[in-house]
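Notes to accompany the following structure.
Of the protein chains in this complex, one is absent; all others appear in place.
Presenting chain A:
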Amino acid sequence: MSRFLPAILMIALLALVSLFVGVSDVSLAALANGDGHAQLVLIASRIPRTFALILSGAALAVAGTIMQMLARNRFVEPSTAGTVESASLGILFVMLFAPAMPVIGKMLVATAFALAGTALFLRILRQVPLRSPLLVPLIGIMLGSVIGAVTTFIAYRYDLQQSLAAWMTGDFSGILKGRYELLWLNLALTIAAYVAADRFTVAGMGQDFTTNLGLNYRRVVSLGLVIVSMVTAVVVATVGAIPFLGLVVPNVVSMIMGDNIRRSLPWIALTGAGLVLMCDIVGRLVIRPYEIPIGTVFGVVGSIFFLYLLLRSRSRVA
């Protein structure tokens, strides 16, 4: 607990930096002088963006942890299990068949698709004899590619490829007041995950242990799937996918403090939020006055770390 306060201060500091970094000049002095433009940018763009970053970062990292417990595999997260691709297929369907649907409906349809895609992934895992833990993410990435190919084909046919690109690459530059509030749902989902933390730790020990301890394994898996799918759908629908976040954060925290989720989940959420804040600030600074989308920044950071994890585990197994 004693290390918890500095961590929260660190996040607060990053959030503060995030408020004051950008093309428009928002400074304390300008705000104090009653600069109308600065105030507008702060309230309409910077504050929503900062909240959006924290809410998506924390929830995605938590979703990754739950996925890893359910699949009992270190290398699984929404972008390596077909979840992200399924969610964006769902949004595409809404755009085609019910373009006037409000954003909450869009998110629910995306959740349903994500749920179906992820459940299919877990089902395949049960059927396939897994000789190596490395096969699990491979199967997920393959499934994701198949779903992604279908999505791309449909988007190509109906000239929606630009929208599709927006969902697949996380980007916070478009976040404005009135267009991110759905992300608060992630706060509720993260809290729900914390309440059920022990169940997920138990599920991570496998079906036999779960049954022995008196829990219904299927029910725990279903609860986890709903949380993971909803978080993914909300993030994909509002800011777009941030690949590998749910992989990097849980693995780093696990290396340091283990997998008792009741204990590690607050750290996972904080680290997720901090990392996303940092990467977004970097993306805003590197090619000023332009921006690199966070999906790209994190894609680079995350894939390097993913490779490191794979190589490390290979040398350990072999």
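Quick notes on this one:
By definition in this document, contacts are C-beta pairs under 8 Å (C-beta built on N, C-alpha and C of every residue); 3 or more make two chains touch, one makes a residue touch a chain; residues count from 1.
In this text, contacts and distances are computed from a predicted model.
Considering only "Iron compound ABC transporter ATP-binding protein", "NADH-quinone oxidoreductase subunit M", "Cell division protein FtsI" or "Spore germination protein KC", the record for the omitted chain gives "Iron compound ABC transporter ATP-binding protein", by its UniProt protein name. The chain omitted from view is touched by exactly one of A:12, A:213, A:286 or A:300, namely A:213. In the complete assembly, the contact with the undisplayed chain comes from A:69, out of A:14, A:69, A:125 or A:139.
Within the complete assembly, A:254 is the residue of A:18, A:45, A:111 or A:254 that touches the hidden chain. With the whole complex as reference, residues 69, 72-74, 133, 197-198, 201-202, 204-209, 211-216, 254, 258-260, 262 of chain A touch the missing chain.
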